[in-house]
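Take a look at chain A:
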Amino acid sequence: MGAQFLFGGVGVVLFVLGLWSFLVHAPLLRKVIALNIMGSGVFHVLIAVAYRGDTAPPDPVPHALVLTGIVVAVSATALALTFGGRLMDMDKDGTDDA
Partner candidate 1 sequence: MTKDPGRSGADARNDAAAAARAAERDRDLSLLLAVLLTLIGIALLGIYWLALNEAEGPRLADLALGLVPRTGVDNPVTAVLLNYRAYDTLMELAVLLAALLGIWSLGPAPAGFQRSGRALAAMVSWVVPLLILAAGYMLWVGGYAPGGAFQAGALLGAAGVIVRLAGDPSAGLPGEHAQRALSVLGVLVFALVGLALLWLGDGFLTYPPSLAKWLILLIESAATLAIGVALAAAYVGGRPATAPASTLASGKAGARTEPTGEGN
Partner candidate 2 sequence: MNNSLATLLPGLIVLSSMVPGAMIFLVREESHLLRTVLNLFGAVLKLLLVGVMVWAVWQGNELESRLVIAPGLELVLHADALSVLFATLSTVLWLITTIYAIGYLEHSPNRSRFFGFFSLCVSATVGIALAGNLLTFVIFYEILTLATYPLVAHRGTPEATRGAKIYLAYTLTGGLLLLVGAVWLRTLTGPVDFVEGGVLSGMPPELHGQLIAIFALLLAGLGVKAAIVPLHGWLPQSMVAPAPVSSLLHAVAVVKAGAFGIVRVVYDVYGVTFASELGLLAVLSVLASVTIVYGSLMAMTQDGLKTRLAYSTVSQVSYIALGASLLGPVATIGGLVHLVHQGIMKITLFFCAGNYAETLGVHKVSQMDGVGRRMPWTTLAFTVGALGMIGIPPIAGFVSKWYLGLGAVEAEQHWVLLILAASTMLNAGYFLPILYRAWFRPLPEAWPKEHVFDTRFETMGALLWPPVITAVLCLVAGLLAAAPFSPLEWAQLIAKREYGL
């Protein structure tokens, strides 16, 4: 359990760090990175919970959840960055595509 706490604790730190960065940094890319780190924190906690020492096989359920979460995170990242790219193009052209 010590290991679980050690690993999971890092997840908590990552979550809080990501949240802080999301709140204080304005540029989209930094927000997206912050979100991904926040997500990694949660995933890390789940992986830590699944970990049952080096001898016992780990709990596969959290692993599957994290796998799902990773795909969701990359989907959201792609969409957010595309939105941002579109805005950047509009800035560059100084036009509104409406």
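In the analysis below, a residue touches a chain if its C-beta (ideal position, glycine included) is under 8 Å from a C-beta of that chain, and two chains touch if they have at least 3 such contacts; residues count from 1.
As a selection rule, all candidates are chains of the complex that A comes from, given by their letters.
Keep in mind it's a predicted model, so treat the numbers as computed, not measured.
K.L.:
Considering only the touch criterion given at the top, point me to the candidate in 1 or 2 that touches chain A in this complex.
P.N.:
Looking at which candidate touches chain A, I get 1.
K.L.:
Quick one: which bits of chain A touch candidate 1 in the complex? Just the residue numbers, please.
P.N.:
For this pair, the touching residues of chain A are 1, 4-5, 8-9, 12-13, 15-16, 19-20, 23-24, 45, 49-50, 52, 56-61, 63-65, 67-68, 70-72, 74-76, 78-79, 81-83, 85-86, 89, 91, 93-95, 97.
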